[in-house]
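Heads up, one of the protein chains got dropped from this complex, but the rest are sitting where they should.
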Amino acid sequence: MLLSIEDLQKSYPGPEGPVPVLRGVTLSLDAGETLALTGESGSGKSTLLHLVAGLDAADGGRVLLDGQEITALDDRGRAKLRRNAVGIIFQQFNLIPSLDVAANIAFQARLNGTAEPRELSRLASALGLEAQLRKYPEQLSGGQQQRVAIARALAARPKLILADEPTGNLDEATADEVLEQFLALVTGTGAALLMVTHSPRLAARLGRRAHLSQGRLA
Amino acid sequence: MTGAVLSALASHWRRNRLQLLTLVLGLALATALWSGVQAINAEARASYDAAAATLAEGQFDQLVPREGDSMAQEVFVTLRRAGWLVSPVVEGRLRVGGTAVRLVGVDPLTAPAGSTASAALARTDLAGFLRAPTLVAGPETAALLAANLPNPVLRDQTVAPGTVLADIGVAQELLGRAGRISRLIVLTDQPLRQRPLAEIAPDLMLRHADGASDVGRLTDSFHLNLTAFGFLSFAVGIFIVHGAIGLAFEQRRGMVRTLRALGVPLRRLIVLMVLELVVLATLAGALGIVLGYLIATLLMPDVAATIQGLYGADVAGTLHIRPAWWLSGMAMSLGGALFASASAMWRLARMPVLASAGGRAWALASGRTRKLQAAATVVLLVAAGVLAIVGGGLIAGFALLSCLLLGAALALPSCLAAILRFGEGRAVRVMVQWFWADTRQQLPSLGLALMALLLAMAANVGVSTMVSSFRLTFTGFLDQRLSAELYVNANGVADPAALMRFLETRADAVLPTMSVDATLAGLPAEIFGARIGYTYRENWRFLDAVPAVWDEVEEGKAVVINEQLSRRADLRVGAMLALGPGLSLPVAGVVGDYGNPIGQAIIGEALFRQAFPDIKPVRYGVRTSDPGGLREALLEELGLPPSSIVDQSALKAFSLSVFERTFSVTGALNVLTLAVAAFAILMSLLTLAAMRLPQMAPVWAMGTTQRRLAGLEILRTVLLAGITTLMALPLGLALAWVLLAIVNVEAFGWRLPMYLFPAEYIRLMLFALAAALLAGLWPAWRLARMEPAALLRIFANER
């Protein structure tokens, strides 16, 4: 088993005390498996993703990735985890504005020391980005930016890819096209994919589906 | 509607208190330094004006003797009886309780109505003034007089500090100049018929009103200096304000769009925003004026000492609140705020209603701006070069300084970008590459603060180079000039002849100093008579001289002049200088003179005694191998008062202390300027911090700790400051060169050699880096301690 989530709990401080967001979620994912996590706004989908990514610390429960207990890591350990084991794709793309496309794609791979020029150019061409490599993020369209974010995540060769509404900011035609390329590439790497979406149409394209409601899996 | 719009606009400040603080404090600091300097200038100018008015200088033409420093009283009566409406003045230094005051004797019956003398006297009991030996002075001086002299003393606020007014008869007696007058004031309205001046008083010359206020003219350079500093500080402050306002406007674009969509007319909106700005600027201006007053109060005693030391002009050591400076401070605050907001307002006014609320980064330099900047840089630097080559005069000197500084400041972002791009290209590791790239990304936002730092640092380097060069030259000069072991003041000596006899038997050599005020080459100057001996031959260094210069002078065949006279009258070695009627001598040497601003000519003792038989030595330099013993002997055997003997080391120490005090004001302003620059960096970083989160969050998400990012933030600030500081070094040296080779020559009449002080520069750089480090520390600490949730919000879908 690649990813194992056990009774995961998380609250955020609110004006009238802590607001529970996750109330004990248990979920597991095997290598190569793809899972769509659906749920209405505020159901805790993104929070779950963030905890798995090591972006935030949980209040209770455990997350094990490839046998390593993420929830027990300190700040430094979580940074290392994000660098090495996880690839994250955000709805807002979150590219680094000061770096050009090539540097953005290579960024995480170079951080964890797995960067390989041939792999980078393969990803760029697979995503149709060859002509954009010297451009800066602000010069790209939304679809292009998201392709860069996908390339960046895949280039780092993570075991687990986390995607938070990756096509939420794109129009429908572009979204389908990007998703198609994305899924094809993910399948090729053998990595597991956990994708948050509220679109049943997208969720249908993935291997498994889980529905989150009010902080619990339905 | 207005109320609703105002509360919406104000809500921005409530939510961005730091921005509000930056704006108000930045403006207040800028105003403070400006109005502080203006307050000092206003006070000093008021003192000069009072002095000039008291002495009726500047306002009226004067008749002065062509040679010597006085004329017979009969000349006055002769002129009056020939139809010339003139009023006599006798003036001189009067020693009172250890200090000297300027005693001015006037004739109240003929003094012009516009002079302070007549106004002050009109307020006093004139009959009493004429019949008792009454003295009139400002409060400080009046207290001094009352404590030391038996004369009745009247206080009058309008009399200049350090000046005493008296009836001319009283003054003549106190000064020991019975029957002599120093000059004649020529009243403005003269009668129809007069006999020509050349016929009735050929020994007098007319000095026109505009050329008469020597003090004002001499000190102009000093005040221009202060004003330049004040303006520099203000410019630094305006950089801050421009940043804060630009940010606030950019952040409120969304609100503006919404308000306009809801039906608020653009014109109304802009008027209200200007109004809001005016209120803020008024608040900040008031705060700045209070701060400026405090600064000025702290600096004023030193400034007064400086002006006294440099120019011999008396300035009150206390500060009055004068509308001139606080109004100018308020105007600068309002004008500065409106100037700083002009471009933001312009963009806002042209923005379509439905423009994207996000917009581009608030200070991101577009290609066009960069081109404009580059063009301005080239123009300014070329102008600086042209001015350096062909420019003349103090104004040109300061124009050169402005062009150089502004040009360099505008060039800074491009230079920094080039350096950072170079670093980025050389980077191997990805974090290093990102670091360079991200630093470059920030340049447009930090650029203004860095320009401020560049200017402050360059000013520090330049001014400290100038002051230190000056100090080195000055101490060398003191060693040259103060070569006698003891100095005996002849004023306190009852029997000068006995003193002479005593010294000639007991000392190795006696060097009497005789001097007379004169007009040389049409400029106020002094002629000195010197007993040429080994002291002169061995110690004096010339800027230029003929061989055996002292022999020529000793034989009365030549004259030595100081650099000031040489430059102002364009007299080189070999040129002829007219010392008086029938007495013209070639210039045999030009000597550096850093102790006084006016021209000096030195002739041999014999020639001096022959030309000015009435002038007695005022001081004796005494060469001796046993100064202590000789001093004792003078005190005990001749009964001289201790105050009339000064030894060399005490005199040197005193001269140096005057020097140090002179430049303490400059030093203080320097530190303040640097502090303002550090504040600019801090405020820029703080306001940037929130905007930088989206840039840093992905890096964090890709696997970097907050702590590391914070560390990089500090490093980035220090790096930028470091590069800026390094670039400021050559700029500062250029500044020092302009100050030494151009401004000093114009202002003081001497050109100083330039020395370099690497240790001082390293100290300044460390100081600047420490300031930048301090400025970077807080924002970085906030980043390191930030809740992950704050970063996660960047990724939130709702955004």
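For this structure, a couple of remarks:
Think of it as A and B in the order they're written, each chain with its own count starting at 1.
We take it that a contact is a pair of C-beta atoms (placed from the backbone, for glycine too) under 8 Å apart; a residue touches a chain by one contact, two chains touch by 3 or more.
As a convention for this text, contacts and distances are computed from a predicted model.
Missing chain, UniProt protein name: "Iron ABC transporter permease", from among "Iron ABC transporter permease", "Glutamyl-tRNA(Gln) amidotransferase subunit A", "Phosphate-specific transport system accessory protein PhoU" or "Cell division protein FtsX".
Among the chains on display, the ones the left-out chain touches in the entire complex are B. Residue B:Asp107 is the one among B:Glu43, B:Asp69, B:Asp107 or B:Glu552 that touches the chain not shown. Interface note: of B:Ser11, B:Thr99, B:Gln190 or B:Gln610, the residue touching the hidden chain in the full complex is B:Gln190. When the full complex is taken into account, the listed residue touching the unshown chain is B:Arg131, out of B:Arg131, B:Lys371 or B:Arg501.
Checked against the full complex, the candidates B:Asp167, B:Glu250, B:Glu424 or B:Asp438 give a single residue touching the omitted chain, namely B:Asp167. The chain not shown here touches chain B at positions 73-74, 76-77, 80-83, 85, 107, 109-110, 125-128, 130-131, 167-169, 172, 178-179, 189-193.
Criterion: only the chains that are shown with their structure count from here on.
A straight line joining the Cα centres of chain A and chain B is 63 Å long. Against chain A, in their complex, chain B makes its touches with residues 429-431, 433-434, 437-438, 440-441, 694-695, 697-708, 788-789, 791-792, 794-797, 799.
Note for the complex: chain A touches chain B at residues 12, 46, 50, 53, 55-57, 75-76, 79-84, 88, 90-92, 94-99, 103, 106-108, 110-112, 115, 152, 156, 164-165, 168.
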